[in-house]
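Following: one structure in structure tokens, then a few remarks.
The complex appears here minus one protein chain, its other protein chains still in place.
By written order: A and B. Residues from 1 in each chain.
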Amino acid sequence: MKSTTPPISTVSSNTLEATARLPLGKRIGQWLENEAVLGYVLMVPALLLIVVFIAYPFSLGVWMSLTDKVVGTPGNFVGLANFAKLLRSEIFHQAAWNTVIFTIAATVIKAVFGMWLAILLNRKFRLARFTRATVLLPFIVPTVLSGLAWLWMFDATFSVFNWVLKWLWQMEISVFGLALKENWGYVRGPLWLGSPSLAMFSIILVNAWRGLPFFAISFLAGLQTVPPELYDAGNIDGTNEFQKFWHITLPLVKPIAVVVTVFSFVVTFSDFQVVYILTRGGPHNSTHLFATLAYQLGMTSGNLGEGAAAALFMFPILGLVILWQLFYLRREDSGG
Amino acid sequence: MQAYVGETFFKRLIVFYIPLFLFVAVMLFPFYWMFITSIKPDFELYNVRRSPFIVSQATLEHWFYLFKETMFARWAWNTLWIATASTAISLFAGILAGYSLSRLRFPGSATFGISIFITYLVPPTLLFIPLASVIANLRLLDSPWALILTYPTILVPFSAWLLMGYFKTIPRELEECARIDGATRLQAMTKIILPLGMPGILSAGIFSFTLSWNEFLYALVFISSPQQKTIPVGVVSELMKGDVFFWGSLMAGALLGSIPVAFVYSFFVENYVSGMTGAVKG
Partner (left out) sequence: MTHEAGRQRGKTAPGRMRRRDFLAHTGKAGAALAAIAGTNWLTGQAPAFAQERTLHVLEWSSFVAPADVERGRQAAEFGKQAGVKVTVEHINANDLPARATAAIEGGTGPDILQLLSNYPLLYSAGLDDHNDLIAELGGDEIYPFIREAVRDENGVHRGVPNFFGGGANVYRKDIFEEVGIAGPPATWDEYLEAGKKLKHYGMPVGQSLGHTFGDAPGFAYTLLWCFGGKEVDEGGRVALNSKETANAVDFLKEFWLAACDEGGLAWDDTSNNRAFLAETIAVTLNGASIYFVARNDPRKVAPGFADRLGHFLIPEGPHGRYHGVGPFTNCITRYSANKEAARDYIRFVHQDDNFEKFLVINKGYVNGPLPKWQEHPMWEEDPAVTIYRELPQYGRNLGYAGPYNRQSSEAFAKYIIVDLFAKAVRGDSTQSVIESAERELKAIYEA
């Protein structure tokens, strides 16, 4: 971007001397006229928060993960023992795998269906505004609260889904002339949270349900930046809808798609609430994620060192994502 | 927006109405379920032989329980106050940082930008264990301030990033005109950039408010006494209990806890979209 402002300025000793004689308020005012000074001053609140509540606890966490700290004790330095212990633990392996599957599946579902929904919402129709606000609901209500509704809908005994399945099953029996049984017998339907693969499916479903509106609305914002003339050109060329999407829409919403997807990847990768409410990691750890395992190790079994280490295992992967995105953004910047 | 002229109704039905209806149905079904569960009396709720879709004797007992037997009103107040205060702090810090990074040039600004960006990718689940001891050392455990001060760490990076993008879309010339007319840099910021950046600020504000309203992990770990809890934590820890849980009240609480944010959004959803659009363009 071309700029007409003067090049980066520094505080020269001359201005310092000149301002020293002015009253305090004026002096501060003059100081703030200096681009560099103002730049730093405006950064202070954000940096203060970040240093005190992110950087410092982060380094504390790194330290903790190197100790054998259990609740109520200071802990002794043990080097990388916690990490080694975790790497030997099958529960940890499972949690790592689970997190990878969970994150990839949920992010892909959210991105694909979110794009679809955004395209639908981008059309003109009556109640468009209202519909947009409605589909946003899952994203804005507290996850634990909507998670509770899902927990109830997945309940092993009272699941509404299973009730419907059973009802259909019973319908089939009566349709085919079989005796209508008074007692439905032992039919419980799918164990939504009880069998390992279905439980994984269920937590992915709930996470996707919740995150999808965020994708849809962000993509919608992206779609609205696409000039309609481009499509008109496409229409003349006689391209079909899919080609238009692939060659015109997608490249244009790519920047926002990348940002949103990465943001969602991070949030999904570190998800805690869905699992905490629905399964607490069960059945037999088949739905534990890094975050819930860290919570179980650190908070409920009191091994703060091990818990911190489990949480820190997230960092290398998140770090790679961060680096990739920084690289990507920079390339986009220089390219466009 | 596309007009899709000349589309037959049948095609419209297949490619538009039916998919949209399905989306809306899936998105809303859990809310319908919350509602219907919250008005069922216990003997209907815990009966597998009745259709769960039918309520024969609707009752408000679960709603009354929420207000009489728990501190729900208090939790709602706490949540509102904490969300508002942390949103205000985040916007303050986010606007300043966003302005600084998008408009002012100073040594190290790129590094600051990157470090803010990196922190937005450090999730709370990675920090909560050590952060608990930081909060304890600051004597903030079990105080709303524990949340008011920590939530911005989740919110500031995103707000700053969003606002940075948005501020960039405001022509520099407007600010320079004001400066030529004798305004200081700060005045230029408050008089020109803030009003013009309102959609972006609103978006960041809505986003921050929602995230604070929904936050669970920090509130679970840092807050203990019943009268200090937020809605998500209060509902989970005080209603998921007893021999059968209070499912009716749980769902009533879930619904009530969702309404305020839903309300905010229904007014600002277009703003949110345009705010995001601005940020993306920048």
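One rule holds in what follows: contacts are C-beta pairs under 8 Å (C-beta built on N, C-alpha and C of every residue); 3 or more make two chains touch, one makes a residue touch a chain.
In this text the structure is predicted, and so the values were computed from the model without any measurement.
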Full-complex touch with the removed chain, picking from A:A36, A:V52, A:A128 or A:I248, is A:V52
Among listed residues A:V37, A:A96, A:L193 or A:L223, the absent chain is touched only by A:L193
Of the candidates A:V71, A:V112 or A:L250, the residue in contact with the absent chain is A:V71
Among the options B:F16, B:Y65 or B:W81, the absent chain makes contact with B:W81
It is residues of chain A that touch the chain not shown, namely 48, 52, 56, 70-74, 85, 88-91, 154-158, 183-186, 188, 191-196, 199, 279-285, 295-304
Chain B residues touching the chain left out here are 41-43, 46-48, 81, 85, 132-145, 149, 220-222, 224-226, 236-238, 240-245
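Everything that follows uses one rule, which is that only the chains that are shown with their structure count from here on.
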The residues of chain B that touch chain A in their complex are 1-4, 16, 19-20, 23-24, 26-28, 30-31, 33-34, 37, 45-46, 48, 51-53, 89, 92-94, 96-97, 99-101, 104-107, 109, 112, 114-131, 133-134, 149-150, 152-153, 156-158, 160, 172, 176, 184-186, 210, 213-214, 216-217, 221, 231-232, 235-236, 240, 247, 250-251, 253-254, 257-258, 261-262, 265-266, 269-270, 272-274, 276-277, 280-281
The residues of chain A that touch chain B in their complex are 3-5, 7-8, 10, 29, 32-33, 35-36, 38-40, 42-47, 49-50, 52-58, 60-61, 63-64, 113, 116-117, 120-125, 129, 131-146, 148-150, 152-153, 157-158, 160, 163, 167, 209, 212-213, 217-218, 220-222, 224-225, 228, 231, 255-256, 259, 262-263, 266-267, 269-273, 276-277, 290-291, 294-295, 298-299, 304, 307-308, 311-312, 314-315, 318, 321-322, 326
